[in-house]
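Only a single protein chain was left out; the remaining protein chains are all shown in position.
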Amino acid sequence: MVFVWNIDVDPVSSLLWAIALIGLSGLPGLLLKRPGPGQILSVCITACAALWGMAGALQILGGAPATRYLLDWPLPFGPSELSVDPLSALFLLPLLLAALCCSLYGLAYLPAAGQPAVEKRVTLFSGLLLASMALVLVARDGLLLLIAWEVMALSSWLLLMTDQQNLQVQRAGTVYLLATHTGSMALYVFFALLKGETGSFAFPAAHSLALGGTVTLVMLVAALIGFGAKAGIMPLHIWLPGAHANAPSHVSALMSGIMLKVGIYGIIRAVSFFQQLPVWFGWLVLLLGAVSAITGIALASAQRDLKRLLACSSIENIGIICIGLGMALVGIQSGDRVLAILGLAGAFIHIINHALFKPLLFLGSGAIIHATGTRQIDRMGGLSRILPRTAPLFLVGSLAICGLPPLNGFVGELFLYFGAFSDGMLADLPVIGFVAPVLALVGGLAVITFVKLYGAVFLGVPRDPELAHGHESPLAMLLPMGLLAGICLLAGIGAPLLLQLVAPAVIQYAGVSPLLFTQVAGAVPLQQLALLNGLLLAVILVVWLSWRFLVQRAPLASSSTWGCGYLAPTPRMQYTGSAFSELITGLISGLVGTQGRLSGLSGAFPASARFVSITTERILDQMIIPSLQGADWCLAWLRRMQHGHLHLYILYVFATLFVLMVWSQP
Amino acid sequence: MVSLADQLLVLVMLINFIMLGSSRMAFVIRAVAAQGVILGIIPGLLHPFSGHLLAITVSIILAKGVVIPYLLNDAVRKAQIRREVEPFIGYVPTLLLGAVFTALAFVFAQKLPLAPEHRDLLFVPASIATLMTGFLILTTRKKAISQVIGYLVLENGIFIFGLLLAEAMPFMVEAGALLDLLVGIFVMGIVINHISREFSTVDTSQLQTLREE
Amino acid sequence: MLTYLLVLLPLLGGLIAWLIPDNRVRPLLLPIIALPHLALSLYLIATPSIKVPGSWLWLDPLGKITLLAVSALFAVCAVYGVGYLAYRQERSNRVLCLGLLVCLAAMSLVTLCQHLGLLWVAVETTTVSMAPLIYFNRNARSIEATWKYLLICSVGIALALLGLLFLAYATHVAHQDATLLLSDLLEDARLLNRDWLHAAFIFLLVGYGSKLGLAPLHTWKPDAYGEAPGLVGALLAGGLVNCAFLAILRVYQICLASVTELLFFQQVLVGLGLLSMAVAAVFMARQHDFKRMLAYSSVEHVGILAVGLGIGKGALFGVLFHLINNGLTKGVLFLSSGNIHRSYGGKTVEVVQGALTRLPWSGGLFLAGFIAITGSPPFSPFVSEFSIISSIFVERQYLVGGLFLLFLAVIFIGMALTVLPMVMGRPRTDLEPTDYRDQLLTVGPPLVMLLVIVWLGVWPPEALLQLLKDGAAMLEVRS
Partner (left out) sequence: MMPSTLFHILLLLVMPPLLLGVINKTKAAFAGRVGAPYLQPYYDLARLFRKGSVFSSTTTWVFRAGPVVTLAATLLAALLVPLGNHPAIISFNGDMILFAYLFGLARFFTTSAALDTGSPFEGMGAAREVTFACLVEPTLFFILITLARMSKSLSLTPMLIYPSPAVWVSAGASMLLLVGALFIALLAENCRIPFDDPNTHLELTMIHEVMVLDHSGPAFGLILYGAALKLFVLGAVFVNLALPFKSGNLLVDWVAFVAAMLFLAVLIGVVESVMARLRLIRIPQLLVAATILSAFAMLLIVR
């Protein structure tokens, strides 16, 4: 590639080099005959490059000047431009962190010794995936973005296909490929229209695009569909649970923690072009966000598959991010700077947070699968005995994703609540105020979901005896989780740091003065929050100590759990995850249904019967699949045209001739 | 001379009807041969004598009058094709259709902006009529062999139009066209042969295994 | 004259092939002829060709582009042929080798022709010479396919001939001396008689369109592609299609010269193109036979070419580029699918499962080819397709663009639902695999082609782009 160097190493160039290195990190492995060394090498390369890149990203966020590079390739679309502004850097930072963690994790999760067949493939494509995602973030023109986008989609698909002989994986992969490729079609429309209006694929300067109403509408909708499909916004989410559930865990972590955000980035970037957004757009994003948040977590609460549950909760988090984004867009449109700042800050902080705790949880689920070999929550239980180190890390992730203090998840939501409350307090028609109850409901559902998850997986006793003898994961898997968990805790207690991180991007995007930003964001009590978090830990410590004191004074005994008089409790009597969420699932059965089937309970002396219940998703089962079947029926009818009669084929020829003759007669 | 050509063209059109009407394969083949020979003669009547002209005449008569009929007969014999023509729709309807098409051809030819010297000649209507006859045979006859014949008639119709501008077509192109026609018919003959071997019939309405269910 | 050698060399080869008695030695002749032919073509393409006024044979940029596509494809197929025919020793390959070489000669001739009559002859020759090749497998299905191919294409070509006569007559009526030499036609196209010209264009379009396989004239395609050996299928989809399209381009040139007809012709092209894509979309869904699926994909891409040509302007570059990309990618697909067919002894998705497991290379190539043909980067079809799409929108043809993308999406879904179950999963255990194994000669050629596609998609050589630009310039409206 021909880079036009204009100054010596600056943050952008170091980032670009890091991206290039990560992208190529898989290649040495291909050249080596023996699997293994290549993997280790690629991990080293990725790690170093990631650290280097993070330094660059931090420099950019610190206000370093962003140079622009020209990629002058002979493709007939003109040269492409690459650059990094605070917005890109904001997304690059978690990406690189995830790259570091996931590649290290993969070393132990998919050891070359275990699967020599897939190891090289996975190494190569995860490098490609990371690089292409980063490239999407640094691209400054539509074509490069599209190419990187497609490469991202394909490499993630190929990673998802790691276990391609498994029928379930195959199905999930097919749905994913179809969804993502059809989504790209919308992007074709978007960028083709951009070219048509501006004459080039290069991104126009922010807020410089003033177009006619229809074109703007088409472009916005296209962007929302194209990028939103990748982000998994509600009606376009059908591919998401299956894909994230069936990929190797560290890949799921990347897909869920980072790739969804790339979709969000696309929306944010695309919207920034327009000088004047239609007012409805912000509201639309807000609405979609609310719907995604509620339905997403509702779906999650009903899942029995460990990773499906996490995947669905990703939809929820994307929804929360979209709520913030919509809030900001409405604010920008109506000239309400405060709303814009709070919304953006909330969205951006939540983006970072979700990119911290969702990978943590997926890596944790990987450790669980590694130990038990199943994804079925209802078979697990009491795993905190065999996974004594994973369990607390997973707990940290669960608390964080519920947005509970003192962890980082709370910080982002705090900003959104502030937006909602300030609107509810002042606006004469406080529609955005309703965001607060929505978020509260989502938070409550999240608590249900993750208490269920953590409780059913780690607590109690194993429901399935053969899962009782698993083993704790090796250090290479624990280390990344520990790192992520540590950062979650740090970011939660040191909340002001997060604000520091997102400040430049917010200022740039909302187009406000740093002064105003410090005023508005300063009103959010991050210092007090930090203090209180500290205080909370202190109080916990005090209560804990006093409790210890009391306990040690008195005799201590241990026995089996009190079964209300029932003397022979068995592990299978425990409340399963499904049972735990049954109550709430019954309340939201409009979104997600559980179909139960009780087999063979008949006669005076019924034989052993079994009850099977499966979770179904309404949108997929009752809207999309039937429509596809209808379409297929119509096509089948049309297909009779190819009937095999040669005479009629020749008749077609003459008919065409005739029709053209007639058509052409003026 | 030109008027003679016109009468010959009438003959050609009659032959069209004969082919539509007759049920005997051998007879139809002979009719095609006759049509070919006539078409071979016509250029001689239109244009002053030249080597080019002679070559064309000879080659056409050879090809259409001798070689192709021989190939067809050969195919008929090799493939033990039954003597009947076996149409999808009866002879009378095809004849009527043929009549309608011929009439239309005359009407249509009136509308065409012909060069003044061609205005009152039968070339254009005859060519269109023959074209349509070929099309009829192609679409209404079951036997592969009769479809070949239909193709031939189609070619003849085109050729009649070609007569209007023999000089536009350099000899080389003419020859190439003829050669292609020959080879084409030859290959078709072979294929028919194989068809009859594979299916023990050359009824193309049997050839329907390849289709979308 | 090297130009003539381009045609004579394969003819000579054909003759030799006919004379060689040994069934094992004969296939070696294919690369021995094809590689020099490729070298020769590359040389001719590289050297600027001088136009001799009134000459019938010379390479203009359009011809060069087609020649490049055809010759490169043939060279690869020839090498593949050696490996393939080694597996097909049970029957004589004399006719096959002869037919292939004659077809190469005819195709080269097509790219050279500046005289429409001669062009017609060459195209007809390709048609006839291909017929025995489709019938290589010698069974009921293949004979049926051959018959349909032969008859429909012959009828079409005959109509094209009539169109040519109309064209000549148009000159005649306009009191010019009747001619079919391209340069002359281009000069005085404005003077020609409109009605005859009009009729001529319609007949030529239908005639060559049936050869090209535009819907609804495509009916022979699935049968022929489905029954022919993969090798032949590749040449049908990448060679003959390109030749027929070159013929259409010639007609387009004349339309361009006679300003009045252009709009109508473009409308017809867009209409038929979209119709072809629609038909492809309809028949791709639930397609159980992957070779027929490839045939419909070919119909689709012919449609894309037609639409692009109809849009004109910026799309022309993409069209010409797509001509090459489509040929090469189809080559990859057909050759690898041929291998899969060999190994499983069947070509329906019921039989073929888990190709990646049984034939890692062929299966992978087929998958990659599928991804490439559906227009994903980093493969070159993305570049050409996307430049066509973007210029459709730049020309503000929103309806056309919308339908275009819609059909592309449906086609992708249909194709994916056929291809993915084939390559993924486990092979059926109840079916015995044949003795076919992937080996260098059967896997190398398509692999090379795939690499070329990637190369063209990421960093195409300047010379090629220049050539394409020149070609596009020949098709642009000069005011």
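Letters A, B and C mark the chains in the order given here, with residues in each chain numbered from 1 onward.
We adopt the following convention: contacts are C-beta pairs under 8 Å (C-beta built on N, C-alpha and C of every residue); 3 or more make two chains touch, one makes a residue touch a chain.
Computed from a predicted structure; not experimentally measured.
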Practice problem: Name every shown chain in contact with the chain that has been left out of the document. | Solution: A
Exercise. Please pick, from A:Phe227, A:Phe273 or A:Phe418, the residue that touches the omitted chain in the full complex.
Key: A:Phe418
Quiz prompt | Sole residue of A:Gly36, A:Gly78, A:Pro111 or A:Gly455 that reaches the chain not shown, by the stated touch rule | solution = A:Gly455
Practice problem: Decide which residue listed in A:Leu550, A:Ala568 or A:Ala607 touches the omitted chain of the complex. | Solution: A:Leu550
Quiz prompt | Of A:Leu217, A:Leu404, A:Leu516 or A:Ile619, the one touching the omitted chain in the full complex | solution = A:Leu404
Practice problem: State which residues belonging to chain A touch the missing partner chain. | Solution: 381-382, 384-385, 391, 395, 399, 402-405, 410, 413-414, 417-418, 420-422, 424-426, 428-430, 433, 436-441, 443-445, 447-448, 450-451, 454-456, 458-461, 523-525, 528-529, 532, 535-536, 539-540, 542-544, 547, 550-551, 553-564, 569, 571, 573-575, 579-584, 587
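Just so we're on the same page, only the chains that are shown with their structure count from here on.
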Quiz item: For which chain is the distance between its Cα centroid and the global protein Cα centroid smallest?
Solution: C
Practice problem: Report which interface contains more C-beta contacts, comparing A-C against A-B. | Solution: A-C
Exercise. Could you put a whole-Å number on the gap between the CA centroids of chain B and chain C?
Key: 31
Quiz prompt | For chain A paired with chain C, centre-to-centre distance based on mean C-alpha positions, whole Å | solution = 43
Self-check item: Shared-contact residues (touching 2 or more other chains) in chain B
Solution: 138, 147, 204, 207, 209-210, 212
Quiz item: Which positions in chain C touch two or more other chains at once?
Solution: 147-148, 151, 155, 222, 283
Quiz prompt | Residues of chain C defined as touching chain B within the complex | solution = 115, 117-118, 120-121, 124-125, 127-128, 131-132, 135, 138-141, 143-148, 150-151, 154-155, 158, 161-162, 165, 168-169, 171-173, 177-180, 193, 195-196, 222-223, 226-227, 283
Quiz prompt | For the chain A and chain B complex, residues of the former touching the latter | solution = 639-648, 650-651, 654
Practice problem: Over in the complex, which chain C residues touch chain A? Could you list them? | Solution: 147-148, 151-152, 155-156, 159, 198-199, 202-203, 205-206, 209-210, 216-217, 219-220, 222, 264, 268, 279, 282-283, 285-286, 317-318, 321, 354, 356-357, 371, 374, 376-378, 382-383, 386-387, 389-390, 392-394, 396, 398, 401-402, 405, 408-409, 412-413, 416-417, 420-421, 424-426, 458-462, 465
